[in-house]
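Inspection log for the structure reproduced underneath, given as structure tokens.
With one protein chain held back, the other chains of the complex are shown just where they sit.
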Amino acid sequence: MQSGKEANEMEQNYVFEARDLSRRFGGKRALEGVTFGLGPGHIAGLLGPNGSGKTTLIKLACGLIRPTAGEILVCGSAPCPATKAETAYLPDVACLDDRMRVRDLIKMFGEFYANFDPERARTLINDLGIDEADRLRTLSKGNREKVHLVLTMSRNARLYLLDEPIGGVDPAAREYIIRTILGNYQPESTVLISTHLIADVESILDYALFLRDGQIALQGDADALRESRGQSLDELFREVFKC
Amino acid sequence: MGWDFDSRQPIYVQLVRQLTQRILTGVYEPGSRLPSVRDLAQEAQVNPNTMQRAMAELEQAGLLHTERTSGRFVTDDEALLSDQRQQLAATHIAAFFRQMRALGYEPEEALALAKRQGGE
Partner (left out) sequence: MLGKLIKYEFRATARYYLPIFAAMILLGLVLLPIAAHFQGLEFFRRLFTGLYTLAIVILAVMTLVVTIRRFYTHLLKDEGYLMFTLPVTAGQNILGKLIPAVVWAVVSIVLCFVTLLPREIAEGGGIHLHLAGPDVAAGAAILLVCSIVTVILLIAGEILFFYLCMAIGQLFNEHKFLAAVVTFLILSVVFNIVGLTGARSAVIFGTGFVRDGGLESLLTWATAHSLSAGLIAGLAMVVISLIICLILFFITRWLLNRKLNLS
């Protein structure tokens, strides 16, 4: 994996790439000059405090908004239905129709996503002790979020975008989420975890992108950063953002 | 035996140490097959690439070897293992003497204390 500057020198098939990406909202610059390239087989962290532009970057990757300058590419193309088929997005909000039963959601995901693996979803949901016949709204909030995570991770996508997957959950749930993410690892896919709670996910990251005020403050291989700075990513984060 | 990591240091370095420990203490027996990189990474809750890197280093050191289709195996080279154990023991001993000296005990005193305690 190369840093932004070296990216142009080598031919890489990046799963997720940004080239001088910028996005403004009225007068506000949410993202400015963001450049990076993530190859396949990595679990990367998009690290920054709230308001640093993480969600904007993810929305751009999903095609929910368009850049005001620069490019964003998923598997080499700008976001479109074809890239959406290869992008598994777990947003920070609950966006599933909670009147639906779990098994109906499994069926729906299978119908719209060709790379969805219903068997894997069913196995994971059964392991959670959730009955497929339950309607989503009868489940606890934690279980609802886990179902959404399972559905997202049961897709064999090229790019996984997880927006704050571990916000405010108990340690057992956190371990479950991490285990699910690791259990889903594929060498052809890339996972991007967007979070401001770094200590929880540090150990599974192999690349880090630090975002501050819409710009990349620092990026690099996780272990290389730890070695050169003698700090954990969490400590590095606090230092970079002085909070 | 759990996996414990200090996030301040590169994780692959710590993995190399912990895997070596497991091999040298026989948790992974000589000649036995190691779990896959993915399974081991999940067990340790680390990134598979990091685990892969650690295992590659162990292969370089000769503690592991890869059979093309069957996976990774612990070496059954007793001479190498014995050698590694001695090296690890040497580091433990050096640390012991260092810590004792910090408490004010010279090596001879430290050794005498150790013999008495070891005899109990």
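Going in written order, the chains are labelled A and B, and every chain counts its residues from 1.
Basically, a residue touches a chain if its C-beta (ideal position, glycine included) is under 8 Å from a C-beta of that chain, and two chains touch if they have at least 3 such contacts.
Given the structure is predicted, the values throughout are model-derived calculations rather than measurements.
Looking at the complete complex, one finds that the omitted chain is in touch with A.
Touch with the chain omitted from the figure is made, among A:85, A:166 or A:197, by A:85. Here the missing chain is touched by one residue of A:65, A:197 or A:240, and it is A:65. In the full complex, chain A contacts the hidden chain through residues 62-66, 81-82, 84-85, 87, 89, 91, 93-97, 108, 111-113.
Definition applied: only the chains that are shown with their structure count from here on.
For chain A in complex with chain B, the touching residues are 41-43, 175, 178-179, 182-183, 185, 199, 202-206, 222-224, 226-227, 230-235. Partner chain A is touched in their complex by these residues of chain B: 5-13, 38, 41-42, 45-50, 53.
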